[in-house]
Structures are given as C-alpha cells and as structure tokens.
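Left out: one protein chain. Kept in place: all the others.
Up next, chain A:
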Amino acid sequence: MPCYYDVADILMEEELISVVFQVTANGVGLLDPGAERNSVEKGAKVDLPFWLAHGMLSLEQAVSINVPPCFTQKTRKEIQADAACVDLRVRCPYFYELGCKIVPLVGDKSIGQFLRYAFASRYKEILSKAHSSSTMTVPKFTTRLTKEEAQVFESARESMSAFRKWRVGGARLQKASILGRKRKTKLPDGPSTP
C-alpha cells in the first residue's frame, strides 16, 4: 500500500494525463501551451499531471479525464497477444500504480481486470528470468518492466544471488570498505597563497 513517504507514489502522480476542461478557467493560461490569452477555454484538451487533474476533478468537476493511452484497446490487444514482450516502461513506468489510482476516476471499469491480467501473465516471465539469470549481467528484458515489476524482479534476483554467493563460501566476516582503502598521502600544501 502506498504510504505518505513513498517516493514512487509521489513520482507516479507526476504522470501526465490528458483532460478536457469542462469550464473556462481564467488565469491559468500556462497550463495550455496553445492558449492565446491567460485562460483555458471550455472544451480545451490539456495534459495535466495526475495530482492536478485529480484535484480539479474532485473539486468541482472542472475537467473530465481521458483514459491514458496505456490503458486503451491497442495496448490491451498487445498484452493479450504476448504479455511478456510488451514494453510497458515506455508507455508508463508506473503502469499499475497509475491504473489503480485512475480506476475510480474514469468510467471504464474494465481497467482493474486488465491490470490484473497483465500482471499475472507478465510475472511468470519475471520469475523464471530472475532465478536463472546470472548474477553479473542484467538481462535485456528488464528495460521493458515497469517500476513495480522491476522491484519484484530485483528482489528475486538479489535473494538468489545472495544464496549462490553464500553457497560458494568465502569470508564470513566482511571487511568494511573503509579499511581496505589506502590512505591518500596528502602533501601538506598549507597556506601557500602569497
């Protein structure tokens, strides 16, 4: 569950969302790059960060939110075809978090089902790759994962590589990194300025 101090949760709210203004808003011309005056016309289509869109929607229904492109039919078709190959990070690095937040705000109720289907079909791939990949190289497919999936992948990979490392053995006591470092011999340059 996202908590107040969750950085990912804060970053997620920066995602741009396309909204349509239902009212004319004066004095906020900077939101709309195409605005001629310092106002946003009624019916103008503007990209707003999620937190602002959410605030304006809940305040007085000033805007209506369009479903972001990562939850449209096109993406769904691709996920259905081969979930593991879809590059979700390009579409939206906070795919699942944004999806969860946007479900109550838009009319499309099938997003929840879609999210779960996407995660369920993608995580098997993550599982098998995470436990079989070598410890040194990061597999290429990690660039396709969203932040949440990447976390799952990393946690699995880390525990597996820690186990492998333990099994091979080695020093039980680890040297603190500061002890191995050689002290730099620093020439006393003193106050040499004339």
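Note that in this section a contact is a pair of C-beta atoms (placed from the backbone, for glycine too) under 8 Å apart; a residue touches a chain by one contact, two chains touch by 3 or more; residues count from 1.
One rule holds in what follows: contacts and distances are computed from a predicted model.
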### Task
Out of "2-oxoisovalerate dehydrogenase subunit alpha", "AP-1 complex subunit gamma", "LSM complex subunit LSm2" or "DNA replication complex GINS protein PSF2", flag the one the UniProt entry gives for the chain missing from this complex.
"DNA replication complex GINS protein PSF2"
#### Entry: Which of A:20, A:85 or A:162 contacts the chain that the document leaves out
A:162
### Summary
Among listed residues A:55, A:69 or A:112, the absent chain is touched only by A:112
#### Entry: Chain not shown, touching residues in chain A
1, 73, 76, 79-80, 96, 100, 103-104, 109-117, 119-121, 123-124, 127-128, 130-131, 148, 151-152, 155-156, 158-160, 162-163, 165-167, 169, 172
